[in-house]
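Removed: one protein chain of the complex. Kept in place: all other protein chains.
Now for chain A:
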């Protein structure tokens, strides 16, 4: 943990030391810095998701050159959009040392509300606002129960997982709605540039905004402080309860946006929660080097994590590997990543 504190015998030199460690220091200081970095396992842990992503792309391309065809890249990017947004959502919660197990169910709730408003002949914008509001509300309830009622995040969001999927089934009567609106095809198939659809643009915008919020606003600092040391945060006057309510609400809001994207891709509103979104969002966060104990987070890491998982599943499919092996491969990759994180600086 605090290597500097415990490593110095009774603090004999620590304060008087002129030179002090800098954030980017690798253990092998003094050697060639590039070599030192590359031989430092901590460096690989920090960039696990990006390194893994590049490695997978190379391997799959070697095995099947059509992997990088424009059609397949377009498909993969579109397929990753919802997961990227959910990974960003999960990141905010995990940064406060919480977890949102309800994220996939809350997404499904948004999907179903969208579908029900759509069959009720509501204008498209009402469908969107309804979906986002429903998910936001579920997130808000999570946050209030965790922060104000002080029930463990695990229990609250597990309860919401069940409640939101149940509500989705009730509202939809278990039936999907087919959405034939041209707008949905447009945003999932067209885009500003080759290979990039509008839903990918939405995901990028969400990620950029999330990065700005986390690193360039007071709120972002308070999120990290709440996760890093709730006592310290409280002592400086930060309301950790308010921060927690906010992160669960943000997770709900983003789940609502993910719901719109999923409907756009599928052209229908599946009423049953897709639990792989839950597992993969947590997996992307772990792959992205975000500490599950809170206090350390990035947006770029989980985004790469989400891309890695999408590439992994797509690559295995292209290679004709049975669907049954896919969850197995995700599990192996995530546990391997979690193991690597132990060496993180």
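Things to note:
Assume a contact is a pair of C-beta atoms (placed from the backbone, for glycine too) under 8 Å apart; a residue touches a chain by one contact, two chains touch by 3 or more; residues count from 1.
Going forward, contacts and distances are computed from a predicted model.
Note on the omitted subunit: UniProt lists it as "Sugar ABC transporter ATP-binding protein", one of the names in "Sulfate adenylyltransferase subunit 2", "Sugar ABC transporter ATP-binding protein", "Monosaccharide-transporting ATPase" or "Carbon-monoxide dehydrogenase small subunit". Of A:130, A:143, A:191 or A:228, it is A:228 that touches the chain left out of the display. For chain A, the list of residues touching the undisplayed chain reads 1-5, 8-18, 20-23, 212, 215-218, 220-222, 224-225, 228-229, 231-239, 291, 295-296.
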